[in-house]
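Note that this complex is displayed minus one protein chain, with the remaining chains in position.
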Amino acid sequence: MYYRLTQSVLTLHQVLRFIVDISSGMGCKNCCSICLQCLFGYETNVMLVINNKGVGALFRLIQFLIIAYVAVYVCWVQRAYQDTDSVISSVSTKVKGNILTNSSAAGVHVWDVPEYVIPPQGENTFFVLTNVIPTLGQRQSKCPEIPSEVTKCESDSDCKEGYSEVHGNGVQTGRCVQYSDTIKTCEVQAWCPLENDTVIPKPALLGAAEDFTVLIKNNVQYPKFKFRKRNILHHINSTYLKNCTFDRKTDPHCPIFRLGDMVTEAGEDFSVMALKGGIIGIFIDWNCDLDFPERFCIPKYSFSRLDNKNPENNVAPGYNFRFAKYYKTNESTETRTLIKAFGIRFDVIVFGMAGKFNIVPTIVNLGATLSFLSLVTAVCDWVMLTCMKDRDLYAKHKFIHLNQNGDSVPLSSMETTSYGTP
Amino acid sequence: MYYRLTQSVLTLHQVLRFIVDISSGMGCKNCCSICLQCLFGYETNVMLVINNKGVGALFRLIQFLIIAYVAVYVCWVQRAYQDTDSVISSVSTKVKGNILTNSSAAGVHVWDVPEYVIPPQGENTFFVLTNVIPTLGQRQSKCPEIPSEVTKCESDSDCKEGYSEVHGNGVQTGRCVQYSDTIKTCEVQAWCPLENDTVIPKPALLGAAEDFTVLIKNNVQYPKFKFRKRNILHHINSTYLKNCTFDRKTDPHCPIFRLGDMVTEAGEDFSVMALKGGIIGIFIDWNCDLDFPERFCIPKYSFSRLDNKNPENNVAPGYNFRFAKYYKTNESTETRTLIKAFGIRFDVIVFGMAGKFNIVPTIVNLGATLSFLSLVTAVCDWVMLTCMKDRDLYAKHKFIHLNQNGDSVPLSSMETTSYGTP
Partner (left out) sequence: MYYRLTQSVLTLHQVLRFIVDISSGMGCKNCCSICLQCLFGYETNVMLVINNKGVGALFRLIQFLIIAYVAVYVCWVQRAYQDTDSVISSVSTKVKGNILTNSSAAGVHVWDVPEYVIPPQGENTFFVLTNVIPTLGQRQSKCPEIPSEVTKCESDSDCKEGYSEVHGNGVQTGRCVQYSDTIKTCEVQAWCPLENDTVIPKPALLGAAEDFTVLIKNNVQYPKFKFRKRNILHHINSTYLKNCTFDRKTDPHCPIFRLGDMVTEAGEDFSVMALKGGIIGIFIDWNCDLDFPERFCIPKYSFSRLDNKNPENNVAPGYNFRFAKYYKTNESTETRTLIKAFGIRFDVIVFGMAGKFNIVPTIVNLGATLSFLSLVTAVCDWVMLTCMKDRDLYAKHKFIHLNQNGDSVPLSSMETTSYGTP
């Protein structure tokens, strides 16, 4: 009896049983022989072989489908045998280009990189100025607010001292003063003169910025696989880098991008976008199969607009911010030039997953599929036992019935007598 | 014999065997018929059916538990049938608000966005100034150090020329000079006059900044699922956006946040935090189940303080940094205003995983659970063969023993004669 009990596919079962036997102290005299039998006896299923072409064909077909699914989809398409790691990235950017503008107010002015790239560092997000509303000579004083529905007034009682309107430019003094000959508005303590941003220069002052180029240096690594690579590939040399510009067809690996090209690829019109600004995403896709040689792991660039240009369902469309340059004309008085800067913010977004063969996901995926192969048997059994004309015969041989009263009904009820009662 | 050998659940086995047969050249005359038999014969386990209510109930119970676990936990709670992707995000922020301060030193001053938001761009991290220690009119020269244990001196021999103390403000000249009537300190070459930051303005100069609002525009995408969405949802229109403020109960989808509300939600007191500054995390959780319609994928906002306010186990509590505005009074001399800026840095942290039905994780999870169903049989076998009173009978019918000497001991030892020796 010991022998039989210890014969199971699962070691857990065996170990449990074995411990029970030993601890109970029974049968200790033949412990050794039992152990050996338990360890080296081999147990295998008794199988019924049916020579039925229908069921056999069905069995093979389902088996084939599952194996094909594993081979094609799991292994080839989804690469489920791989362990994955996500990318760690470092980006530096450098814009090049100069623009000459000639406006009636400011005269001839050349804009160079330190002036139109803000902040100047060149990290993974950089902003290129395309349009400006400058307000010169601001200083702390009092002046009438820009007219709007909430700032217009008739008398001092319409204004509230110390009140700061959310969309206003300063803090009200409580007085109502002349803004122009016909309009009176509340006076505010603020940096005066106030900025008037109702009219945006059109065409954009720095619309020619589309000819600027940007060099993007991107260094990625997959720490789990100790893999490092740069977007300046091995075969690219300095001479090529000095003259190339990214082009999806002719120069797909050149890391120098013309701003106008990127905006066009994102489906936008640079001259329109330059007016009010916006955000362009520069996506660098580093998805790599590291089972292949390192040279196949190359970045794929794509561009799309990230902000919403739809005027409904939006507030403050475009992209702008205000900054100021501070001056001191003499020791005591500080003046500033306020600049409302419209422009395009470029976000370099690096993403990707690397995969490399690893035994754990392979085992998990193959093992799980193997389980499904056992489902095939269940389906075929069902077909065999319900749809075949010989189903009663099959069932008779497949199942051995053993009743509560100890009778076995082994293969067919007629033969119970042969070895029913031991 | 060929026939039998080729009957196994595993194709690997069959293929191996088949190759052996073919390559050995034996049986080549009936190759075809063997092939067909091998391909279309069907093989199924012979089962012993026991009509025992105890074991049967146990079997069903464990089966039910496993299936319930899969249905409820794996599928419903953990959504293990889904493929996942992590979020890619782009953020832009815009602060609004003005403050009037009236200090004895600086007089009446209105602070607007370009002055108190640093840097002005509005990326995913923005800083709002809440307290300042300004030092006006600094220029390169020599002056006595701020008194401290290491800078106080009696004579020139206590100071070291060229020594730069880590927490000091400049480089020592080697002279010991009068700081005040009673105190002498080492002289330093530095931007003089030195900043004295021992006394922090209290209450915070820009404590009223809690009324400022910030508009957060967040654009996310899940590249694997080609899914894009903004935090300004479809049903929100421009009119609503111009006036709303985020409120967890009444306006949970308004992307405009009052600074004071965020700090309060993070469990902090704005007026206390404004004194020395700190870091507040604005968490936007984009966890989405993309098997549901897109409109159910909405951002969830939460706020918490990220720096440590605990004074023990800390150094330089709060959040501050120094920056300077540079002026030139005449061609040759540069002066600057040094500003020690205390304030709250808001980090917009976007995270989330999207899940969508995919056949691979489904197969893997179901397959693995199916494997566990086979464990049930092992457990029930063990119960059947050890705990039941009919265990000997069951064992006799379950196991067919075949000895080394070729005798089979099939179901009970008494019946060996019936078909023991072939």
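As written, the chain order gives the labels A and B, with residue 1 at the start of each chain.
Methods note: a contact is a pair of C-beta atoms (placed from the backbone, for glycine too) under 8 Å apart; a residue touches a chain by one contact, two chains touch by 3 or more.
Predicted model, so just to flag it, every value in this text is computed and none were measured.
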| item | value |
| --- | --- |
| Of B:Thr101, B:Thr125 or B:Ser238, the one touching the omitted chain in the full complex | B:Thr125 |
| Residue touching the undisplayed chain, where the options are A:Val72, A:Ile183 or A:Leu241 | A:Leu241 |
| Touch list for subunit B against the chain that is not drawn | 1, 4-5, 7-10, 12-13, 16-17, 20, 43, 45-53, 55-57, 59-60, 63, 67, 73-74, 78, 80, 86, 118-119, 125, 127, 140, 162, 164, 166-171, 188-191, 279, 281, 283, 285, 306-308, 311-316, 319, 321-324, 326-328, 330-331, 338, 345, 347, 349, 351, 364-365, 367-375, 377, 380-381, 384, 397-404, 406, 408, 410, 418-419, 422 |
| Hidden partner interface residues of subunit A, rising order | 3-4, 7, 9-11, 37, 39-52, 86, 88, 90, 92, 94, 96-100, 108-110, 112-115, 119-123, 137, 211, 213, 215, 217, 219, 223, 230, 232, 234, 236-238, 241-242, 325, 327, 329, 335, 359-360, 363-368, 370-371, 374-375, 378-379, 381-382, 385-386, 390-401, 411-412, 414-415, 418 |
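One rule holds for everything that comes next: only the chains that are shown with their structure count from here on.
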| item | value |
| --- | --- |
| Intercentroid distance (Cα basis), subunit B paired with subunit A, Å | 13 |
